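Excluded from the complex is one protein chain; the other protein chains are retained at their positions.
Per-chain numbering from 1; labels A, B and C assigned in written order.
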Amino acid sequence: MSPRLKMGVIGTGRIGNLHTGNLVRRISSADVIALSDPDRAALEQTASRFEIAQYVADHTELLANDEIEAVAICSASPTHPQIIKDAAAAGKHIFCEKPIGFELAEIDEALAAVDEAGVKFQVGFNRRFDVNFRRARDRVAAGDVGTPHILRITSRDPEAPPPDYLAGWGGVFKETTIHDFDMARFILESEVIKIYVAGDVLAYPEFAESNDLDTVVITLHFANGAIGIIDNGFQAVYGYDQRLEVYGSKGMVRVENERQDMHEYASAKMVSRAKAPYFFLDRYSDSYQAEMQAFVDCVLNDEPSPVTGLDGRAPIVLAIAAQRSYEDERPVEISAIE
Amino acid sequence: MSPRLKMGVIGTGRIGNLHTGNLVRRISSADVIALSDPDRAALEQTASRFEIAQYVADHTELLANDEIEAVAICSASPTHPQIIKDAAAAGKHIFCEKPIGFELAEIDEALAAVDEAGVKFQVGFNRRFDVNFRRARDRVAAGDVGTPHILRITSRDPEAPPPDYLAGWGGVFKETTIHDFDMARFILESEVIKIYVAGDVLAYPEFAESNDLDTVVITLHFANGAIGIIDNGFQAVYGYDQRLEVYGSKGMVRVENERQDMHEYASAKMVSRAKAPYFFLDRYSDSYQAEMQAFVDCVLNDEPSPVTGLDGRAPIVLAIAAQRSYEDERPVEISAIE
Amino acid sequence: MSPRLKMGVIGTGRIGNLHTGNLVRRISSADVIALSDPDRAALEQTASRFEIAQYVADHTELLANDEIEAVAICSASPTHPQIIKDAAAAGKHIFCEKPIGFELAEIDEALAAVDEAGVKFQVGFNRRFDVNFRRARDRVAAGDVGTPHILRITSRDPEAPPPDYLAGWGGVFKETTIHDFDMARFILESEVIKIYVAGDVLAYPEFAESNDLDTVVITLHFANGAIGIIDNGFQAVYGYDQRLEVYGSKGMVRVENERQDMHEYASAKMVSRAKAPYFFLDRYSDSYQAEMQAFVDCVLNDEPSPVTGLDGRAPIVLAIAAQRSYEDERPVEISAIE
Partner (left out) sequence: MSPRLKMGVIGTGRIGNLHTGNLVRRISSADVIALSDPDRAALEQTASRFEIAQYVADHTELLANDEIEAVAICSASPTHPQIIKDAAAAGKHIFCEKPIGFELAEIDEALAAVDEAGVKFQVGFNRRFDVNFRRARDRVAAGDVGTPHILRITSRDPEAPPPDYLAGWGGVFKETTIHDFDMARFILESEVIKIYVAGDVLAYPEFAESNDLDTVVITLHFANGAIGIIDNGFQAVYGYDQRLEVYGSKGMVRVENERQDMHEYASAKMVSRAKAPYFFLDRYSDSYQAEMQAFVDCVLNDEPSPVTGLDGRAPIVLAIAAQRSYEDERPVEISAIE
C-alpha cells in the first residue's frame, strides 16, 4: 500500500472546508492532521466536522509541526504570498489556492522562496481538472480542430460575491477572469501578447463604487496567431454559465453547460429541460477533488507540478494588463507589463 | 432538356392540393394538365389556384384524356381500388395515396389490374422519403447498428382527425398505424410474423362509439428475430411526435423530432426550446415533394417503383392482424390472415 | 449533533462495498461497525479498505452484536429471505438489496417476519432516488403530463453479467426487469393488471442454454388505463441506456441518458458528443447514496420506509407473470399469479 501524505490545511472558510472534505473523505492517499485559521468559530466547526485533532489559530504554529509534509493554503487571498514564504521556509510542499497574490512583486518573492526551498508547488486552478474542459484540451492537443483560430470562453456567475467577500476582493480580473486567463493558456498552450477590454457596470451599481466591473468582454491576441474572447458577468440567473469553444482549421470543439438533471418536459408551449448547476461548488465538485488528488500524487511520486508557479503568475500579468486596457480604453501589449 | 410528364390529379382535397402544388411549383419535370373531383367548389378552387385549364367532376373523363400519361390518386380512401382499376385500364401510370384499399380482396383486384396493364404503380408512403428516417435506414442498411434487436416507432398526432374526416375513416390501424407498419418494414427490411396489440380509448370518448382506439401500443415479432414496438396516440399537445429508434449489436440509431426553430431560452427556472412542428403538412412537406419527384423520375426513366403494390398491401395485412389481436386479446400470427 | 446509526453490512461483494463506502464516507449520520461475508478474502479487503474493526464470516454472528441497530443485506440474492428473517428476529432494522427473494412463498415469510418484529424495512430500488427519474415522477404527480396514456422505459445494459454472476442469476425478469417493473409502479402510481412479453436470445447464445432471454419487450396494462412498454437488452455497446418517458393528455416528460462529459466535437463529417456512462456504478452512484441516506433517516426519525416490503414483492409477481407470458406466448393476467 502507498504511503499517505500528511497534510495541514491553512484557512477553514468555504474553500478550506471543501479541500479538507476531499482530503479526508475522497482521497485515500492523504490525511489531514492539522488545521489553522484565525477565526476560532470556523476553525472549531471544521475540526469537529472532520474529526481533526490539531487546530490552531496561527499558521506558523501549524507549520512548526514536523509531521506535516504538505499544506493547502486556503486563507484570504492577500495572505497568500506571506504564507507561501513561511511554508516554503518550513520545507512543506504547497498547494495554494488562486491567486498566488495580487501584485507581481509579492508573487515573485513567494515563487523565489518556493524555488529556493525546492518544494512542490501547485496553484488551485481546478478547472484544468474538469473532465469537460480536459476533453476539449485533449481534442485541441490531438490536432482534432487543426490550427486554432478562435477561442471563446464564457464564464458568468449567477450572482455577485457576497458583501463580506467583496471586502477583500481584488477586482473582477484578478478574482474571476483569472480562471479564464488560465483556461485560455491551458487550452491553446500559447501565451497572450496583447489584450483589449470592454467593460461596464450593468448589473450591480455598487461595483461602480469600488471602481470594479460586473460585465467584461476581453479580446486576447495569442502568440500563435489565434484570437480569444472571454466574457464574464455576475447575473446569470439561469445558472452558472461555464462554456468554452475552440474553432480551427479542421473543426470545432466546445463544452456546453452541465445540467442539474436530464429530464425534459414537452408541454403545449415549449420543451423545457433543467438549468445548469447553480454555482461552482456543484459544477466543479469533481475537479476540486481531482486537482487535490493530482497534488497528492505529485508529492508522493515526486513528479512535476501540473500547475506551476509560472502558471499562477501569468494570469495575474494578464489581469494587470486587462485593468490597464480598461482604464486607458486601448489594447495593451503584455510585454509592457512588469 | 428532359421531357415533362403530363399528369392528372384525381381528388382535390387537402392532399390533392398538396400534390398538385408540388407538381406545379417544385417539380420541373412534370405538368398537371387536368384535375377531377366530384366536389365542384374544391375542384374550381384548386384549378384556379394552380391555373389548370381542364377540370372535371368525374375521374373517368380525366382518364379519357389521351395526353395524360400518369395520375395521382388523392380521392377518398374507399374509392381507391376502383380508380386504380380504371386508371390501369386507361394505361396511365399511377401514384396512389395510401391506403390502396381497406380490404384485401379489393386490393388484390386492383393490383392485378395494375400488373395486367403493365403501368408503373407507387403507393404514397411519403415517410420513406423523409431525410431523417432515410438516414436511419441507411445506417441500418450499412450495418452501423449491427444485427437489429429492437425497433421503436413513436407516432403521435397532436389531435384527433376532424369529425368529417372520421366519417370515411378506416380505423386507427388502417389509417394511422399503416404508416408505421410501412416504416417498420422499410427500416428493418424484414417481415412481421406475429403481432400483439394493447389499446384503449383514453383521450376521446367518441372513438369508443365507432369502436376505434385512440391509444395503441403494438408489439411486432419480425422474421429476422428483431422485436418492434409501435405506439400511437392522438393527443400529443406538445406537437406532432415522430420518432424512431433501432438498437442492435453494434450501436443505436434514432431520429428525434424536428423543431419549429432553433432558439433556446434560459430563464431563472428552466431552459426552453421550440416545440416540434405542429402536424404532418409542416413536418413532412419535403418528403411529399421527394416522393412525387421519385414517381415522376421512375416513370420518365422507366425504373422500378420505389414503393410497390406489395408494399402497399403488407401494412393492410398487419392492420387486419392488429385489429384481430386487439379484439381477441392475444398475439396473432400474420400467416393466419388472408 | 444528531445521533449516528450503528450499522452492519452483510455481504462484501461489489454492492456491499458500494453501500459500505457510502455509509462510511458520505453519510455522516451512520457508522458501519461490522461486516460479514463467508468469502474471507473479500471480507478482509473491505474491512481494511474502510477500517472496520469487526468482520465475521457468519451473518448470525454479526446480528448477535447488540450495538448494531440496522443492517444492509448485500449478500447473494438467494440468501435474502433467510437473512431477513434472522435480522428481523434479532430486532435489526433492515435495508435489503433487491430482490427480497425469487419465490413468493419465501418473500411472504420474510415480510411476515419483518411485520412481526416491527422493524423498518427498505428495499434497494435505488433508481427511485435518481434525481432524473424523480423529476419525471414529480412532473407526473404534479399533473404536468395530465392523464398518463403511455409509459416507456428503456433499460439496456452494456454487456451481459459476468459468468460467475450468472451462476446465481434468477433470470432476466427477476434480476434486470425487476428495476423497471418497480420504476413503472413508482412513476405511474398504478398497478399492472396484465402483461405480455416478446423475448428472444439475440446477443448471447449462452443465454439460451440457461433458458434465459437477452432481449425483451414487455407490454404492461395498468389499472388506471395507461399502457406501458419496457425494453431490455444486454448489448448496448454505446453505454448504459437508461431512459424513460410518460406521454399524457397535457404533455410528455422524458429522461434522457446522462453523458460522460459535455464536450462536443464538430468535424467535417459529423457532430459528436460523449457517450452515456458505461454502467450502473457510474450512472447511479448518487442514487445509491441517496437511498441509503433515506434509510438512515427513516430509522433515525422513525418515519415510514420509502420503499416497502410490498414494493419489493410486487415486481416479483410481475416477473413471474412475464416469464409465464413468454413461455405461453400470450398475455397473462396478474391476478392469476399467487
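Note that in this section contacts are C-beta pairs under 8 Å (C-beta built on N, C-alpha and C of every residue); 3 or more make two chains touch, one makes a residue touch a chain.
What you are looking at is a predicted structure, and each value in this text was computed from that prediction instead of being measured.
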| item | value |
| --- | --- |
| Residue of B:A236, B:V253, B:V307 or B:A322 in touch with the missing chain, whole complex considered | B:V253 |
| Contacting the left-out chain in the complete assembly, out of A:Q82, A:S190 or A:T219 | A:T219 |
| Selected from A:A76, A:A203 or A:I337 as touching the chain missing from the view | A:A203 |
| Candidate in contact with the missing chain, chosen from A:K6, A:R26, A:H149 or A:R324 | A:H149 |
| Contact set of chain A toward the excluded chain (per top definition) | 147, 149-150, 152, 154, 156, 196, 198-200, 202-203, 215-217, 219, 221, 225-229, 231, 233, 235-238, 241, 247, 249-252, 329-331 |
| Positions on chain B where the hidden chain makes contact | 25-26, 131-132, 135-136, 139, 144, 250-258, 260-268, 274 |
| Contacts of chain C with the absent chain, listed as residue ranges | 237-239, 259, 265-276 |
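Heads up, the rule we're going with is that only the chains that are shown with their structure count from here on.
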| item | value |
| --- | --- |
| Innermost chain by mean C-alpha position | C |
| Interface ranked first by C-beta contact pairs | B-C |
| From chain A, the most remote chain by mean C-alpha position | B |
| Multi-chain contact sites of chain A, meaning residues that touch two or more partners | 265-268, 274 |
